[in-house]
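With one protein chain removed, the remaining protein chains of the complex are shown where they sit.
Note that the chains take the letters A, B and C in the order they are written out, and that residue 1 is the start of every chain.
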Amino acid sequence: MIDTIVIPLLKIAVLVNGVLVAVTFTVLMERKVIAWAQSRLGPMRVGPYGILQAIVDPIKLILKEDITPAKADKWMFTLAPILSLVPALVVFAVVPFGGDELFYVTDINVGLLFIIAVTSIGVYGIILAGWASNSKYPLLASLRASAQLISYEIAVTMTLVSVILTAGTLSMIGIVEAQQEAGFWFFFVQPVAFVLVLIGGLAETNRAPFDMPEAEQELTGGFHTEYSGMRFSMFFLAEYANMLVISAVVVVLFWGGWLRPFPNVAALSFLDFIPSWVWFFGKMFGFLYLFIWIRATLPRYRYDQLMRLGWKILIPIAIGNIVVTAVVKVLL
Amino acid sequence: MTTAPSPMFDTDELVINMGPQHPSTHGVLRLVLKLDGEKVKDVDVVMGYVHRGIEKLSENRDWTQIILLTDRMDYVAAATNNLGYCETVEKLMEIEVPRRARYIRTILAELQRIASHCLWLGTHAMDIGAMTVFLYAFRERELILDLFEEYCGARLTYNSMRVGGLPLDIPTGWDEKVRAFCDVMEAKVPEYEELLTNNRIWLERTRGIGVISAEDAIGLGLCGPPLRGSAVYRDVRKDEPYAAYDEFDFEVPLGTRGDTYDRYLIRLEEFRQSIRIIRQALDGLPEGPVMGKVPRLLKPKAGETYHAIESPKGELGYFIVSDGRATNPYRFRVRPPSFCNLQGLRPLVIGHLVADVVALIGTIDVVLGEVDR
Amino acid sequence: MAETIGFYTLSVLILGLAVLVVTAKNTVHSILFLVMNFLCVAVLYVVLQAEFLAVIQVLVYAGGIVVLYLIVVMLVNLKGEAEAHQDPRRLSVIGLALAGAVLLELAGILVYSSGSDAAVPSSEAVASPVQGNVEELGWLLYTDYLIPFEVASVLLLVAMIGAILLARREV
Partner (left out) sequence: MADEPKSDDAATDKPPSADTPAGASAADGVKPVPATGGQETGKPAAAPAKPKPKPKPKAPPEAPKGPSDPLPPDDLEQPAFLVSLRQALPAAIEQVSYWVGDWTVIVPPTALIDVLNFLKDAEEASFDYCADITASDWPPREKRFDVIYCLYSTRRRHRVRVKVRAGENEPVPSVTGIWPAANWLERELWDMFGVNLTGHPDLRRILMPEGWQGHPQRKDYPLEGPGELLLESPMEWLRLRNLSDETEIE
């Protein structure tokens, strides 16, 4: 009883809260990193170096008035942010944050597919938000978003097939263990796939340079234009939670999850004193930093260019990658 | 995919109201976009939200008070507006301006051009999504504002010139600070370029966007960088030199394709040319008074004139009629470059996507204070 | 026991949602019910230990196809009044006849399967080798069911080419 119900529930509670707290600090990190990139200081007032800003921001958002536009579809308008946030939290169930059983909620044998499937539900939040607002800019944005998410989902999923071929399993833990057995991170055998997943991940999380659905300068904030207060912050949470998901997935698939570099080279075993979860979170942090760095640097793609990139470049490369991987796998 | 041929589904246009409150219409411009999907079929440009009747007001203020009003037109290049107005009155009254004043005016006008282009670069890049360039450009603009503050005490609306010269000589050490700024700016321009010029995304967003031929550009009355982007050699500083521009050596950058990218390159090159002009002016800064011989009461003889200068936005013209009796102009007309350039927006925008609309508003560089006056 | 309760709860949910899909006034709402319906079906698959199928159900149907429905519906709604429906009962006779036929068919299957006791174990026998095991599913698809699998792929390919052709004509 304790093993099957209490412990998983405790894990889930810790995980959900952990993700939410992590999100607030990711926001702070984004503000700080972008500020440094732009020769500013960023938030400095609340707490030492503005660290407590991470707590103050959500409080501010929660205390704001929650407005529902008069002509909005009230049910959908309320449902949309929930639909957006819940999948983003659910996928963490299969992410292994460390080698020990303590560090993941469950290990299902189709873990990777589970992540893809559940994140694909998140798009409803965006579409319904745009539709339910009964406003033109959000509607345009949600159309953009849905087209973008669907096309990049195809590219990313196809790319993941080649990783699955390499690992021979769909389980997240199995993939990391496969890397341990192989003795190298899959980044070194699947660099193309890594780049594709990274680009596709940026697009699926609506991060710059693919942030068309919320392009502030074009669509005045996109699908969440009409949102405020708590419901707005749910979209916000979902976006950053998705960022965490993508970082975690990339770490698991290509950067050996909780493994240290070259896990079978004995000469590096002095690194073993570092706990596995530190490796994992360190790598995740690196990718979060990369995402933020990209946002500070690059201009935004145009919508049709984005679609062209997805369909005409990423998908063919992904298919080619599958073929090459399969051939190599058969030959070896 | 099969909907379009079927008569069951009519393809309505989506009419979108962009502005007057919109993050990238640079003030209170309003565009009524008729969209087919995301493609712009037609656009109606609506303006006048900051119309303050500066022309009418000026006809009821005396000649010196008007300088203050000209500040409020293109408020990101106030000194240039001052310069254009003062020169027009000087032309009307045939006042000779001391050489030192003309040099300092040139320096101020060029600093103003850099400041205005900084603002343009920042907002233009921001519209296309490159947020860091925005802050970099504003960082340098801030230095210019500091210089202006030291010269005339104001940071935005300078009121920095008078008919016949300048109200003040430059403070001691100011020229050295300007020189230092030139060095800083020269080092920063490559920084902007590094972020944008060869950036693939930037190229894709600006190459071939908003192409306008030289003929169309002339016919539409475009001026400044949008006109030069279409390879028309037209710069009032060269064609009809004013202030001290005929004494300096500088080049007028020209585009080749007439697209957004060319206009971007031109303005970046103008940063360098402006720095070059400022350096020459500082090197050759003559001694002497900064105010010419001007009657205490300004009262030009009856007559009218049109005088144009090259503001950062383009040809800024003043048409002034004096009736010879009153101490205010009988007719005061501004030929606003932003207004005339904005007229080119419609042909530029049609056929492009919504995302390009913001890039195109950025590329023609309008200031609504000047459009509406 | 728990499984039976779960199954019937899910069945009620699925059927109820299906009814809501056709009765909801607002098209977007009805599509949302459809999504929930699919999700419940996915849960049903999980209960039947076909995790792979469940995930694919969510990924393809809920996450992909219905999103496209939604886009189309939103676009149609956008264009003002939806075209006025003709009398919804105009095809009621055919509809009733079809529904009756389906009902008869279902009843027939029920009667037939309950008549022959062997049917129940055999259906379990088909489900059991899958067991959510991806390798086994792949194995089955590429051996026993190779021809249906390939035919289905070709069908999809044809549909894709047809769609491209239709879309291309109007451009």
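In this text, contacts are C-beta pairs under 8 Å (C-beta built on N, C-alpha and C of every residue); 3 or more make two chains touch, one makes a residue touch a chain.
Predicted model only: the values in this text are computed from it and were never measured.
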{"item": "Displayed chains contacted by the hidden chain, counting the whole assembly", "value": "B"}
{"item": "Selected from B:G27, B:G210, B:G317 or B:G362 as touching the chain missing from the view", "value": "B:G317"}
{"item": "Absent-chain contact - pick from B:H22, B:K313, B:R335 or B:H352", "value": "B:R335"}
{"item": "Omitted-chain contact residue, chosen from B:E13, B:E176 or B:D239", "value": "B:D239"}
{"item": "Hidden partner interface residues of chain B, rising order", "value": "47-48, 51, 53, 55-57, 60, 87, 90-92, 94-97, 216, 218-221, 232-235, 238-243, 245-246, 301-306, 308, 315, 317, 319, 321, 323-326, 330-331, 333, 335, 339-340, 342-343, 372-373"}
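Going forward, only the chains that are shown with their structure count from here on.
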{"item": "Central subunit by CA centre of mass proxy", "value": "A"}
{"item": "Taking each chain's C-alpha mean as its centre, the one farthest from chain A", "value": "B"}
{"item": "Averaged-CA centre spacing for the pair chain C and chain A, given as whole angstrom", "value": "29"}
{"item": "Intercentroid distance (Cα basis), chain C paired with chain B, Å", "value": "62"}
{"item": "Whole-Å gap between the CA centroids of chain A and chain B", "value": "43"}
{"item": "Residues of chain C whose C-beta touches two or more other chains", "value": "78"}
{"item": "For chain A, residues contacting two or more additional chains", "value": "none"}
{"item": "Chain B residues within the chain A interface of the complex", "value": "14, 16-17, 22-24, 38, 125-132, 134-136, 139, 195-196, 199, 201-202, 204-205, 353-358"}
{"item": "Footprint of chain A on chain C - complex, ascending", "value": "26, 28-29, 32, 35, 39, 51-52, 55-56, 58-59, 62-64, 67-68, 70-71, 74-75, 77-78, 132-134"}
{"item": "Chain C partner contacts - residues on chain A that touch it in the complex", "value": "73, 75-76, 79, 108-110, 113-114, 116-118, 120-121, 123-124, 127-128, 130-131, 139, 142-143, 146-147, 149-150, 153, 157, 170"}
